[in-house]
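Notes to accompany the following structure.
The excerpt is restricted to a subset of chains, each kept in its original location.
A and B are the chain letters, set down in written order, and residue numbers restart from 1 in every chain.
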Amino acid sequence: MTADDRALRALTEHVEQVALVDHHVHGTWAEDGDPVALANALNEADTEPLADPATAWDTQLGFAVRRWCAPLLDLEPHASVAAYTARRAELGEPEVARRLLGAAGVDAWFVDTGWSTGLTSPDGLAALGGGTAYEVARLETLAERLLPTLDDPGDLAETFAAHVEETAATSVGFKSVIAYRCGFGVDLDPPAPRAVAEAARRWADGVRDGRAPRLDDPTLIVSGLYAALRTRRPLQLHVGFGDRDLDLAAVDPLLLTPLLRRPEVRGVPVMLLHCYPYERAAGYLAQAFAEVHLDVGLTTHFLGARGVGAVARSLELAPFGKVLYSSDAAGPAELHLLGARLWRNAFATVAGGWVSSGEWSLDDAVRVASMVGRDNARRVYLGVDL
Amino acid sequence: MTADDRALRALTEHVEQVALVDHHVHGTWAEDGDPVALANALNEADTEPLADPATAWDTQLGFAVRRWCAPLLDLEPHASVAAYTARRAELGEPEVARRLLGAAGVDAWFVDTGWSTGLTSPDGLAALGGGTAYEVARLETLAERLLPTLDDPGDLAETFAAHVEETAATSVGFKSVIAYRCGFGVDLDPPAPRAVAEAARRWADGVRDGRAPRLDDPTLIVSGLYAALRTRRPLQLHVGFGDRDLDLAAVDPLLLTPLLRRPEVRGVPVMLLHCYPYERAAGYLAQAFAEVHLDVGLTTHFLGARGVGAVARSLELAPFGKVLYSSDAAGPAELHLLGARLWRNAFATVAGGWVSSGEWSLDDAVRVASMVGRDNARRVYLGVDL
């Protein structure tokens, strides 16, 4: 065994055993999923049920499920789809979840509870997967729940701000899906109170007239961002790739530049999530703005064998203290496992290559693995500094 | 020979012998090309004759021609430009074409006949290269031929629609070069009949006043897209990189999102061609919209040794049933050969790497090679399902 082999083995062993902090994740399925639901969960972008669910398996994600999850269900790697779904049904959702979540090796789950239909609670997730759960509150969901309780919707801003401040006591951070609701190409300056009050009344009127209560008014959403910023808690923003409700061109993180320049952002961690295909732009922002952090969660498992490139791109301009691990898994526990599995594989491959060529030392590679996988999240969200 | 070596050899052998469907191609030169014409054909983007044609050879494409085409003309790989062009002249265009087209291993050519000056007909291409030729009709060319035949240009829309419907009987699909004529950043909703009639009259007036008959009015072009969509035939769209008539920023496929959301598109295959440097955006659209397919033709041969990356990027978010092979070759048969040669090399390299690292099974790699190289095109255009 050469010195190089020993170094790579040491790095891989370290990366394998880092107890991850998954700083952005959702619950897993609370009840048994059927094969059609599973196939649809393998397609993030299409908002309609797939005409032919079988096609969802002929993807990087589908291949990755068969490769990495099958052995954890006692099947051979690359088991057929039929064998996989049959075995899954045989074991039942709780056992599948226990096996796959457990194998993810996650010590802390920061759970976005804003979208939770059919999913376990944060504690339910930790009960199945081990470790501790923390809550991340979704701003738009908070507002949607608040609206019907108001006598005068014009009071929304004030009541919302108080509610957000209260929520900060029990949440490690806030999340916004402005990306899905109106994109980043809107006025990101703090809106005037009167404009917020008018927008809130229009929203309430619309809901009373039968419109869905989904918050998509930019004035209200941007107002919500500033309410969250005032709590000084980390603010998570969905960036890039997601389902087709969003317009991918409107969620380029560079469009956030005017917001990042605002004084209200100074000192508040801003977490750019997912970022595909804008990882390089996100990395630039992480170097340019002390507050900006990024991850490539969601991207990693959807790209499967190609996820290694996304992890590598996240390690270009961004200082290593600003890059975090997340899975953004939601639903089938395959996604929670793959987030961790593919990140470990990719990090070991990428950093291992640099150790082999002599560009990074083994010690540095080990240290950065711990930073990205665990320590950066603990420092930013929990105030734990080593 | 290790198991890994055997698997890679099996994959390479399979990829080598797949009889390709080139779902977007043009004719080859009908008459002898001279060295200056050949050099200019190695530069896609510059619309003016090259001041120093020798510079065209110091490119990835030039190096690829010398590497992969020279041996088929009985020269050593990397033969000098002088030796190559001398040997080409000695053999004559038909013999060069027979050798290079034949070695491409293409079984079906879907020929865009909209730009054909000095090029063979579809049947002429198949006579030289083997296999069967099919026609893809270019919408803008159809309109340009129709205009002078109309008594009242205000009737264009109706006459054009009838003409397109008739053409659908003899074409496997339609192609639009809206990318070159006005870009995607125009109103992509169906234009009102009156607006179309007015635009048609303006166009006819302009031509009568001496303007070139080139169709570049967005209203007419978009109206033409909807005429094609009504036939339910696959609609090919030039996307990304091309010559400098286009504005590369205006042909980002994400600008097509409003069109892809239209009900008229439901169920009609939309084929995004070339896509460089927007392969990732195209792959996102292919996951988000059941209708969207993509290829990296043109890109592959222009990038030469770097084409492997474009093929890899086309295999990220797009379901594998939505990725197709094409060459987009036009003119010298070197391009027809290189499209196929470099795609085979790249696919075997990329998928072979995943087989080696255990991320894909050999069976899956073989299956996806057949899908991308042949079966997806046969299913989408010819209705042949395996």
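Keep this in mind: contacts are C-beta pairs under 8 Å (C-beta built on N, C-alpha and C of every residue); 3 or more make two chains touch, one makes a residue touch a chain.
Being a predicted model, the structure only gives us computed values, none of them experimental.
Q: Since all chains share one sequence and 2 are shown, how many copies form the whole assembly?
A: In total, this homomeric complex is built from 3 copies.
Definition applied: only the chains that are shown with their structure count from here on.
Q: Based only on mean CA positions, could you tell me how far chain A sits from chain B in angstrom?
A: Centre separation, chain A to chain B: 37 Å.
Q: Which of the residues in chain B end up touching chain A in this complex?
A: Residues 252, 254-255, 257, 261, 280-281, 284, 287-290, 312-313, 315-317, 319-321, 354, 357-361, 363-364, 368, 371 of chain B touch chain A in their complex.
Q: If you look only at chain A, which of its residues touch chain B in the complex?
A: Touch list, chain A to chain B: 43-48, 50-51, 55-56, 58-60, 63-64, 67, 77-78, 241, 243-244, 247-249, 276-277, 302-306.
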